[in-house]
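I am attaching a structure below and will ask some questions about it afterwards.
Chains shown are a subset, placed as in the full complex.
For clarity, chains are labelled A and B in written order, and residue numbers in each chain start from 1.
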């Protein structure tokens, strides 16, 4: 499609999310990896030596011997104009602004700036128009580059499923109970003694993210401000012994009173900008509605749409709110690295990366 | 305490619940096992040969060589007056009435008769007075014996926690999302291919039980009828890779508006008839309230109160209903065999087993 691929960098390339970025970018039709950064003790080492690779596909050939550089704009230099950030929030808070100030387009999976008023928090199927905040951000902060963020892993799949319902029927209340995979905690993350024959009904700061991020995502950009959607969300989160794939039991109340068939049709028929633009990483359909009584299941459905789709099942009426259903999605592909990559594809397709 | 132990039988003694009955009755201060029944192909075999024992304590000595008899009143004969039923619902529906008609007191874990208007569905801490239905049942059906049932494994722990809240604050709505252990499906039950690195968001007929049984349990016995409690319950159930211990994420709405401290005090201070009577199998306290942010957990809390207690944690306000919390309990001890045994202890203490 493109004559020449665009070189990109991955910040924090050795961790669990960094590895997913590398995996997803390895054969990307638009992007190619030009530089990888890591923390101090890994700088100067070849990638394959520094990273404890935990994915079930091998380290891509071109990456094995790539020497890791420091996570600074200076160290990255002119090896790329776009960087994907797999940094932890605390590091991201310090480092990402430096990259944006130095002219880099930063597509970040970190939570550090998600809720900043002038930072786009974007799911391409949900609120592509929020990329308009890029201009606001640049002007306000005096940056030549910018930061675009994607939401928390649980939020992404939840909001993918909520979007067509909100558009069609106006959501008022959402109750969500999550059963989240251990890969969401990174590596080493959850101790095996805490999760074999066990589960943990708690993930630090997760419920707060799920209760707030969707309001911005489903909110309306008016001028230079996103007005939060007037929805109340209640979240209860659990870590379960599953490697990949977050499951979410959802109950919704809507302003209008759609029939079950209307709700199902809204979900199954949903197509967003990425599907219309046929972005390389966009799943089509974005939402898969299954009819079997016992689906979705993590091991069987997490790789749907190459890990980019959200699968919904068990749609049924709820005696307290309106309808309930189960949704499932891959938490480190669409829920993390894939979300940032799709954001970059969207930004590129919409012209935000033109010089 | 008693001069002579009362001999009891276990119907369906080789299965998962039957094994728990045997384990719990092995050193019981009031009861001793006099007879074990099984399906046709095991009749005549010594117990240790016929049962595939799946518990982590050995088969009690006196039971190993006990020869299994047919599941009929005739085969059991006068070896006991009380039988505990670990039968599947379909068998229970045929067999339990025969035992009751023949004069046996049947304490059943099966779902067959739970919702029959003249059959007590009892949790001793919750509705001990419903044992009064025994007389109604005997009269109506012309039985010299009777059937007393206990609820579904998830219902039991849920209603244990709901009882003090309903007494003090009048429940109106309850949303519950369960994460249930594989032992709840019996043996062989859930296939390992379905649950290793996976979970299943569905258990046949389970949501219906959780949405209906509590209304009878929390209902009021007026004359010879139980008036169902006017509460709306919504359940979403999941099978997770945990051996024992059901976890339930609960959200409640109550008529009065208690403070969080009042709710916590009601839970922590709850004592029922079994605690006051100091029944041998009764846990004290019945409800354990934990303050750690990440408890209860199945592996750490399922054995609380020797598997008979319900543990509650993460009590916090809910933005849609009133409060939410997580509860956990052992599903084959308090959730099945232990529930029947405690029912028998209650019936004995209250004089229902006097000749």
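Here is the rule we use: contacts are C-beta pairs under 8 Å (C-beta built on N, C-alpha and C of every residue); 3 or more make two chains touch, one makes a residue touch a chain.
What you see is a predicted model, and the numbers here were worked out from it, not measured in a lab.
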Number of identical chains forming the whole complex, with 2 shown: 4
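As a working rule, only the chains that are shown with their structure count from here on.
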Magnitude of the superposing rotation for chain A and chain B (Cα, nearest 5°): 180
Distance between the centres, which are taken as Cα means, of chain B and chain A, whole angstrom: 43
Footprint of chain A on chain B - complex, ascending: 173, 175, 177, 179, 194, 197-202, 204, 211, 232-234, 236, 238, 240-243, 247, 249, 251, 293-300, 313-314, 318-321, 324, 326
